[in-house]
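Pasting a structure below so you can have a look.
The complex appears here without one of its protein chains, the remainder shown in place.
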Amino acid sequence: MVEVNLWSGLRALADGHETVEVDGSTVGEVLTGLAAAYPGLKDAIDAGVSMAVDGRIIASGLTEPIKPDSEVYLLQQLKGG
Amino acid sequence: MHYLTPSSFDEAVTIAARAQGITRYLAGGTDILVQLRADIVTPDTLIDIKHIDGVHDITRENDGGWRIGIAVSGAEMSEHAALCADWPGVVEAMDLVGSTQVQGRATLTGNLCNASPAADSVPAMVAAGVTVSITGANGTRRIAVEDLLTGPGKTSLQKAEMVTAVHIPPRGPAGGDAYQRFIPRTEMDIAVVGCAVNLTLDGDTIKTARVALGAVAPTVLLVQDAADAIIGSTLDDAALDALADAASAACNPIDDKRGTIKFRTHVAGVLAKRVARIAYDRAQAAKGA
Amino acid sequence: MPKDDVKTENFRFVGTRPNRPDGLDKVTGRAKFGADASAPGMLHGAIVRSPHAHARIISIDTSKAEALKGVKAVVTRADFATDVTGENWNVLENVMASDTALYDGHAVAAIAANSALVARDAIKLVEITYEVLPHVTDVDAAMADGAPVIRAGTADKSVPAGLHPNVVRYHDSGHGDVEAGFAEADLVIKDHFRTEATHQGYIEPHACLGMLGGDGKGELWCTTQGHWNVQKICSALLGLETSQLRVTASEIGGGFGGKTTVFIEPVALALSRKANRPVKLVMTRSEVFRASGPTSSTSMDVKIGMKKDGTITAAEGVFRLQGGAFPGAPMEMTAMCAFAPYALKNVHQVGYDVMANRPKQAAYRAPGSPMAAFAVESVIDELCGQLGLDPIDVRLKNASKEGTKASYGPRFGRIGLVETLEAAKAHPHYSAPLKPGQGRGISCGFWFNFGGETSVSLALSMDGSVQLMVGTPDIGGSRASLALMAAEELGIPYENIRTTIADTASLGYNEVSHGSRVTYASGLATIEAARDTIKKLCARAAAKWGIDADAVSWEDGCAVPSGPNAGDFDPLPIAKIAASMGRTGGPIVGHYEATPEGAGVSFATHIVDAEVDPETGKTGIVRYTVVQDAGKAVHPAYVEGQFQGGAAQGIGWALNEEYIYGADGRLQNDVFLDYRIPVASDLPMIDTVIVEVPNPGHPYGVRGVGETSICPPLAAVANAVSAAAGVRLHELPMSPPRILEALEKQRDG
Partner (left out) sequence: MSKIHVTTSVNGDAMEFLCDPRETLLDVLRDRLNLTGAKEGCGTGDCGACSVTLDGRLVCSCLVLGAEAEGKEIGTIEGLADGEALHPLQQKFIEYAALQCGICTPGILVATKALLEKNPDPTETEVRYWLAGNLCRCTGYDKIIRAVMDTAADMRADAKETS
């Protein structure tokens, strides 16, 4: 199981949890797991989120591997100037 | 827009007299073309005066003063050594108008007739006691520069009248003039405050003085109280403080995107002191030369 | 990418300073920018824009305009697709208003005519009836009760209940217990800061030439940072299949994030379809200021607690950003960047995205980050002053390092903040004597970096020279740096490689050139494409020599037998292989497509000396030094150029640049005369120090450098002004009237 830290805006959509346990070995699997566990998160995830895995920011890829003990943060989508 | 190129002042004035709607004279064009492009003013008749004899000349007049043609650019003035030696304040004021490129076209007459309260050359011309020759349907006349300006963008020129020459008086002995303006950058801004001082010395004492302020009232101001504050003094601190107070007191500015009333009023006094010192030093140097 | 795969030394080409390939065209005037193209039968477009801050559009009467000789087509919102949703709807609503004109300059209709003058005359004949509505332009006023509602129902689920409908997005992150942290502190400072909106200030206005047929096929030439993005959005807004629209990127005359979206391109295409002729549309400078994408204005509160020894015990920030009449202000970037340079036990940051009657914001170089740095680094400077501590030492004591838990959550990988601080401290500038009236300020700055979709193709010519096709418009000299990386891999001279920005029909999808991603992502893809090419070259050599392909290596531009076959054959140069490639299996093309996910962040420390005239409040910049981590400077001259350019924009933002709205909600300074960007005589030389702490996520350790350089200057200049004048300014720009007022307030007690 992977522990995913949500940023506050999403906590309201996940019954107020700061972190959520989800099954999955890649970014994509974790995201679909999150949406399954908390349907309220689906819109935010579809609108585009980034994910930080062990310090590395994954802007949009779904295939990046995630280990069960990885430190995973969900972030608002990174854009730039 | 009809574009015409008369070869004499009479022809120009005749065209202007007949013209309907908005008429503008074109010298350097650095204000007119900006207003045209920004759809502020689209003239119906544009009279290009650059083909009239003598408009490009800077000539010494027999009283020792200078006649500046109405198409002489700021760049040409800055390159005229003798004019710069006599009237550094008038030349540096014109030189501050716009960029190097604008200096290649902009003229004293254009800067004057555009009648912006913040025009850089006008305070220096007023302080120097410049007069302009005007010709029109009913003959020619000559008036002091300060009498030409009546409000923002407004002059006392009658319909079909035009300025035909700018006359800077003879410098005379032990004289010095100077101009400075305040802008937030080091170049390219419109003056937030402008100040010109022109004075002559008797020994170390100021004999005559004229102080003019720009961008602090609907028109450039000739401030007699400010002049009186330094006439008869050796520009000591007391005189300078009195000058600053008189300059600030004369201000009647507005709040706008370039400055506040309080700021313009205060800085007018600061500039007056700085410019007076430069004019005084130049007069001392002229006395010595 | 494991660290040992990162090459960090004995580069042959990377790190050198060759001439840029586009240099000759640019110095001779031949380079073709957006407005430099024309086409047979071309019409000229012009856009009708609302003069009101907020107004309902009652009616649009174009009959007089259409009667003017030479007018060929008129479009309004009705000429665009109706089934558009989400962010595309926001873009369309901004490209052309539907029932409400939301800001001064909002496009309402457009005209195409057979000359630019006729088009300009025609738009004045379009009669629009407006019902003027109440407006709001200030961020705090837009959130307050009773403020006019820009568009109800826009707030997303992140926004807590009870806030004004203009608050459309919300961010809250951090860790630890800030209240406990503040209690531990010896000194706590809380200040309120405001920054006005600024514009990217690119000297080239938006320009395009569009051709769209009734058959749904289109061609678009435009100045943009991302032509695939333009293709995607224009297709949606005009109801086209994306692949039927080909977009070609012109040379770009500056973008800095402001050309990452569309403003006039869909309008040119709509006019072209209606007139069945190409349409050229070029913005005036006034249109660029009123109706392109300035960055947000902000209202911020920052509170920081510090111990006597300089340790930060807690930090809290509230960041309110207005992003125009649409959602999208980069407030989460502001919140996430604010405290990123510092390793904090207790940190909390909140962001509000607020709508107002202003143009739709677009990115401006590290969007959101410079404002945060202004607030945070000013408070830290104030704490250092009051506790008598050295500003660099305090930052070193609290600096984020590898493994630090970032204020926005995840742990940092390999980063170079400490190295930039140490280099700044050691720099002669930091200890140089100051004249009276002068003050020195420093500041740190941070920006993310990211990969994004990237496609690169690398094709051999018969003479062995190489065509490198990339999809990221060159906004910072990347054609040179990408060619350097290809040369490094292929072992052939830089001059034998030509980098071209391919159009959307010639290469796979590419994300916009933004986020400082180009040298990182297109660079990585170029290296991989070159390695793909080398594999194919080695296979040809192996076949020629009749040996196993694995036994062929690539050295100095030649296939060389190795392993069991070492020395068996003379090296086979690339030109030889290329000359016969037609007969040995066909053309040789290497390519690589990916969304690289290993971008590395870039930190910086800036030092600035300023002098303030106490009688007029005018500030002069006396000396400026930029120290920034580039990971690996591929082309040092262009890395320096990014450092210097960002610093200059930051200085303008700190001292003179601002959007000035009147009480009527109209923009008052829509020309360069009164929107005051720094001129040549305003600035000193800008010294640069390139720190290189390799980013493990790139084969050569490259980090994106383009944006961080604008983050520190706002605060560095503010801290220098504070040191020089002895007063702390909390509002940008620090204009002379504001400095004079602060001096007076301080003098009068």
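For reference, chains read A, B and C in written order, and residue numbers begin at 1 within each chain.
Rule of thumb we're sticking to: a residue touches a chain if its C-beta (ideal position, glycine included) is under 8 Å from a C-beta of that chain, and two chains touch if they have at least 3 such contacts.
Here the structure is a predicted model, which means the values were calculated and not measured.
All shown chains touched by the missing chain in the whole complex, by label: B, C. When the missing chain is restored to the complex, the residue among C:A375, C:A406, C:C444 or C:I677 that touches it is C:I677.
Of the candidate positions C:F33, C:W89 or C:Y130, contact with the unshown chain belongs to C:F33.
Of the listed residues B:T186, B:T208 or B:Q224, the one in contact with the hidden chain in the full complex is B:T186. Across C:F80, C:Y202, C:Y352 or C:W554, the single residue that touches the chain missing here is C:Y202.
By the touch rule set out above, chain C reaches the unshown chain at residues 17, 19-20, 22-33, 35-36, 38, 115-117, 200-205, 251-254, 256, 282, 284-285, 475-477, 637-638, 640-641, 644-645, 647-649, 671-673, 677-681, 683, 685-686.
In the full complex, chain B contacts the hidden chain through residues 1-3, 5, 26, 28-30, 33-34, 36-38, 42, 46, 48, 50, 73, 75, 98-102, 104-105, 186-188.
Simple rule for what comes next: only the chains that are shown with their structure count from here on.
Taken pairwise by the contact criterion, the protein chains link up end to end in a single open path, with no chain closing the loop. Of all chain pairs, the one linked by the largest number of contacting C-beta pairs is A-C.
Ranked by separation of Cα centres from chain A, the top chain is B.
Rounded to a whole number, the gap between the C-alpha centres of chain A and chain C is 26 angstrom. Counting partners per residue, chain C has no residue that reaches two or more other chains. The residues of chain C lying in touch with chain B in their complex are 120, 124, 286, 615-618, 620, 655-656, 660, 668-669, 671, 673-674, 676, 678-679, 681-682, 735-737, 740-741.
In the complex of the two chains, the chain A residues touching chain C come out as 5, 7-10, 12-13, 40, 43-44, 47, 50, 52-61, 64, 71, 73, 75-76, 78-81. Here chain B touches chain C in the complex through residues 38-39, 182, 184-190, 192, 257-260, 262-263, 266-267, 270, going by the rule given at the top.
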